[in-house]
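One chain of protein is taken out of this complex; the other chains stay put.
Presenting subunit A:
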Amino acid sequence: MLLQLNNLTKSYFGVTVLDHVNFDLKQGEVHAILGQNGAGKSTLVKLISGVEEPDNGEIYLDGNLVRIPSTLEAQRLGISTIYQETALVPNMTIAENIFLGREPKLFGLFTHYSKMKREAKKILKQLGYSFHPTTLVRDLSISEQQTVAIAKAISRQCRIMIMDEPTASLTEQECDRLFRMIETFKSEGVGIIYITHRLKEVQGICDRVTILRDGQHVITREAKGFNEKEIITYIVGKELSHYFPPVPIEVGEELMRVVGLGKRNQFTDIDFTLHEGEILGFAGLADSGGSELANALFGRVRTDEGSIYWRNEKVEFRSPRQAIHHRFGLVDRDRAKAGMFSDMPVSRNLTISGLRRLNKWQFINEQKEQSKALDAVLQLDIKMIDPEQEIKFLSGGNQQKVMFGRWLVADSDLYILNEPTCGIDIGAKSELYVVIHELVQEGKGMIVISSDLSELIGLCTRILVMHEGRIVDQILHEFATEERILSAASGLQS
């Protein structure tokens, strides 16, 4: 047994987040850890990678009892962690990042650049990539950055690799490439702890599955023959009957019409209409222009050509503020960077966009604010102990609910959702789907940009597929299949 964890327990401020959890990892095995946000997955990872120490319980490596008091010690023991947001230095080159802190030295004094570059190139080649090792990391796409993080782990001769949602922001092709890499590591005897929300991957690449719920170990099983429905039942603790609410088919009047919208190098000739009570999906591979289009609709960037009509009136936004005045709302894919005020209470995070209606002579009506915030909390069932609690203490799914709630408080009529369920668990996901459903029933319009095809198919009245900045296909709900979307998105005309 490569790694064995016995009765690990950890609590923060009296709240037990891991309760006597057992876990083991064999050599050359991919062991998935599944569970909702807040189930204890991240805490478990933190304990193994030396970010935190357990309150109780033992960690055995090769049968020897070890303590992992720091990340440095974890690295020394051959444990590498690849996080969702890669911990790379954007302004350094690939080679510098891979060897950060362990640069090969010339005369024990100067960095041996040529050797570093050679080594980096070798490792990248091994992974099937051919970047130039002197490229700056900030110029790489997210998946490429992840590859660099993996290369960093390999160069450290790691024996246990922890991957925390590695595919969360990857396209299908990039995922395939990652899975091939994982196969190679397996054959070399590396043990991989794989954390994911995407159940499909479990069947494809994992050998065993451990499911956690509310900080407790639920089950460990062979992945073979463990079907998705069963897994969900274990994760949620009850049978999930309606994963997706019914798709709205009846739509109302036209809300928005976009004609010939274009921005150089990002998207061109975008035409579509959106009706009241309609969920319009945008599919596409990474960099197909969907996010950029969302930003343009919201006034975050200016467009070069074309026009937007909102309720038959031509609008042109110079800032998100103007878009919000027209009752637009945007939930960005990156809630940490572009959404949350992490040190502010949940209530203020909820009301920030609706303050225009909650003030009198510039003074905030606090009573009204509190009551609006509370309404949103209850409608979305945001789990927290107190609306005055800082949002940073909430789990990812609940934070995302707050991002939705912001537009509920602002009383938006159009919701632009860019990857609304990125990195949140199934329970929270299906709750958000219900919220989306309720909103469209009130006659709101929804634009959903997502790389999760099953989400688009399960949710949207219509799906527009983008490829290299153009809309290449329009698919009604009843004809939507993953195959059709994928072939259009990759530029093969159906």
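We adopt the following convention: contacts are C-beta pairs under 8 Å (C-beta built on N, C-alpha and C of every residue); 3 or more make two chains touch, one makes a residue touch a chain; residues count from 1.
We adopt the following convention: contacts and distances are computed from a predicted model.
*Asks:* Given the options "Acyl-CoA/acyl-ACP dehydrogenase", "Carbon-phosphorus lyase complex subunit PhnI", "YdbS-like PH domain-containing protein" or "Ribose transport system permease protein", which would UniProt use as the protein name of the unshown chain?
*Replies:* Listed in its UniProt record, the absent chain's protein name reads "Ribose transport system permease protein".
*Asks:* Looking at the full complex, which residue from A:104, A:262, A:306 or A:320 touches the chain that isn't shown here?
*Replies:* Considering all chains, including the one not shown, the answer is A:320.
*Asks:* May I ask which residue of A:165, A:332, A:431 or A:455 touches the chain that does not appear here?
*Replies:* Within the whole complex, the residue contacting the unshown chain is A:332.
*Asks:* Specify the residue from the set A:56, A:91, A:126 or A:359 that touches the hidden chain.
*Replies:* Residue touching the chain left out of view: A:359.
*Asks:* List the residues of subunit A that touch the chain left out of this view.
*Replies:* Spelled out for subunit A, the touching residues are 298, 300, 319-321, 324-325, 330, 332, 337-344, 348, 352-353, 355-356, 359, 362-364, 366, 374, 377-378, 385-388, 406, 410.
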